[in-house]
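Excerpt of the complex: some chains, original placement.
Order of writing sets the labels: A and B. Residues in every chain begin at 1.
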Amino acid sequence: MSFNTYGHIFRVTTWGESHGPALGATVDGCPPGIPVSAGDIQHWLDRRKPGTSRYTTQRREPDEVEILSGVFEGASTGHPIQLMIRNTDQRSKDYSEIAAKFRPGHADLTYWLKYGIRDYRGGGRSSARETAARVAAGGIARAALAQLVPGLTITGCMVQMGPHPVNRANWDWAEIERNPFWTPDAAAAAHWADYLDELRKSGNSVGAVVEVVASGVPAGLGAPVYAKLDTDLAAAMMSINAVKGVEIGDGFATAALTGEENADEIVMGNDGPRFLSNHAGGILGGISSGQDVVVRFAVKPTSSILKPRRTIAISGEETDIVTKGRHDPCVGIRAVPVGEAMMAAVLLDHLLLHRAHVGENRGRIG
Amino acid sequence: MSFNTYGHIFRVTTWGESHGPALGATVDGCPPGIPVSAGDIQHWLDRRKPGTSRYTTQRREPDEVEILSGVFEGASTGHPIQLMIRNTDQRSKDYSEIAAKFRPGHADLTYWLKYGIRDYRGGGRSSARETAARVAAGGIARAALAQLVPGLTITGCMVQMGPHPVNRANWDWAEIERNPFWTPDAAAAAHWADYLDELRKSGNSVGAVVEVVASGVPAGLGAPVYAKLDTDLAAAMMSINAVKGVEIGDGFATAALTGEENADEIVMGNDGPRFLSNHAGGILGGISSGQDVVVRFAVKPTSSILKPRRTIAISGEETDIVTKGRHDPCVGIRAVPVGEAMMAAVLLDHLLLHRAHVGENRGRIG
């Protein structure tokens, strides 16, 4: 990763601010010959789009992606794919308060201290709108994975809102498309709806936990010691706005387990090794084992709230601030497609890195 | 990060296997003129050294570091510093079982599937011995930080062993040097000693949570959007053997908070902004705020245990395995100095990256 780029071979550089003319992603290293269309990418963008339910920001952005390069007659050429999304709903408003004061929990203060200049309109570069570019790039990664690893699926969902986790006994993947929270637990969805309505009306917000699962991942992806698959997934998820924690498989819960409990025992399945459990989240020694790759990340509550909070002004004066405007009461909801996109980018990247380094899965068993 | 290298400017490449002739770290990008001595690095290595209490592996390695390059007349020259540690206690033993079978929870199976070749002696490259090279490199980072940011401190500690967390009311930093667990809670230390003795005797192991705190970190370190300070810390910690989760500040706990609760309110202190709380762990928008930088990571229980576990052999046959040998019942203990070393490397790297990009802290308040 460098400033605004992630990936080793499949390299994505996002650019753009919340209230500039456009934002987008420069995607380099996509293999040639992958079917790519604006329509396919749009499909993924629409899942992240604001304003689709009363639980997400009411900013109305069509978030229409344009492909400016790297695609010829419907397929990737191997050259950089430039994806641009115009900003259209830059509501003209008075930014004088936000320009003068630092909103707690936001990047306002640190951007100012670091750079001495700050595009304060809508948070500028620190706006969650940046994640639209990630989702667009993730669409490219998904298209490449679909061709290179048929059967691989990536699905994200919310598993906790505020203090309320899902009940894993209720888990039904089909459910995630039926509720505005992308949760596999219908009962949780019903409960969360009421809970979030109340928070929203009171001008407050709440955190969440998102889980992303990749199935059909071939064994052998990941590169010890520092480009481990889990290392790169941790970085990818932690880089998403508002994320404060990442875990793989049982994650923090493994701290409480004994070695005996935590061992994923191995038997022979029909087509290779089979594990009797998946505490490891599909990654051993930084390399995929063939099991489901499972990542979870914690999203802090949206910092923009209607509750007055103490802060300081750029003048040094102490003051209060209330962040008006159109905000997500639980930004974790829209983080679900972003987490999926990051998973797709990381898996594709490691697939390419693996073919560079090893060429093909080499070890045979039996 | 690439395969075995981390860092943007201050770049550390570790190399070596558990039972090869040596292991070490190639450290590039250290500023010139930093006082560096083998003795100083040895100080940090000795903290990680095995065999210092009955709670760590009884492997006896002096872990003596040699500086082969990059230091002249006691100071860094700006050229690569090669740090080498000879392996001396490669006890001659029978590796036939470990060569033929895959130990659950280890990298045995995935290394084999990926590479088709595996240095199985002591886990080869996946051995926790690799972390000695990290600690040595961290010693260089600490020396550079000491010169460039006087007053910056980095301290790690254990805050949970198995299901038993510390009581933060007992927190005393001075305590960490007084018990074999690097824990600031003397009561926890006493309790853990009995708990771990019992586990060790039964041939079992247990997980842990480690916390690393950096104080005196200047505001402005970190580079949005993908080289955020928290992104790089997440990657650095997740890359450590056996780590399954990383969190910044309140981490996963923020998911359960409201925006009102989670906001770190700001007032004016004597020498700049002061926060009334530190839920954010010292990082806002990926950039340090001047508060303590707080990272926690979960270490899974050691996979090498005396309890028999089901597994398969390279032949495809199903079998059982018991991992004899000298192992850590709680590998989290020795992860403490490793976490400190990674924190030091990341902070130095971001300090250098910041002076490249910005030159100096620019924003003024008041």
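Methods note: a residue touches a chain if its C-beta (ideal position, glycine included) is under 8 Å from a C-beta of that chain, and two chains touch if they have at least 3 such contacts.
Small disclaimer: the values here were computed from a predicted structure and weren't measured.
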Total identical subunits in the assembly as filed, 2 in place: 4
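The definition used in the following text is that only the chains that are shown with their structure count from here on.
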Approximate Å spacing (C-alpha centroids) for the pair chain A, chain B: 26
For the chain A and chain B complex, residues of the former touching the latter: 1-6, 8, 14, 102, 104-118, 125-126, 130, 160, 162-163, 199, 204-209, 219-228, 230-235, 237-239, 244-268, 273, 276, 279-281, 283-290, 298-305, 307, 309-312, 314-318, 332, 354, 357-358, 361-366
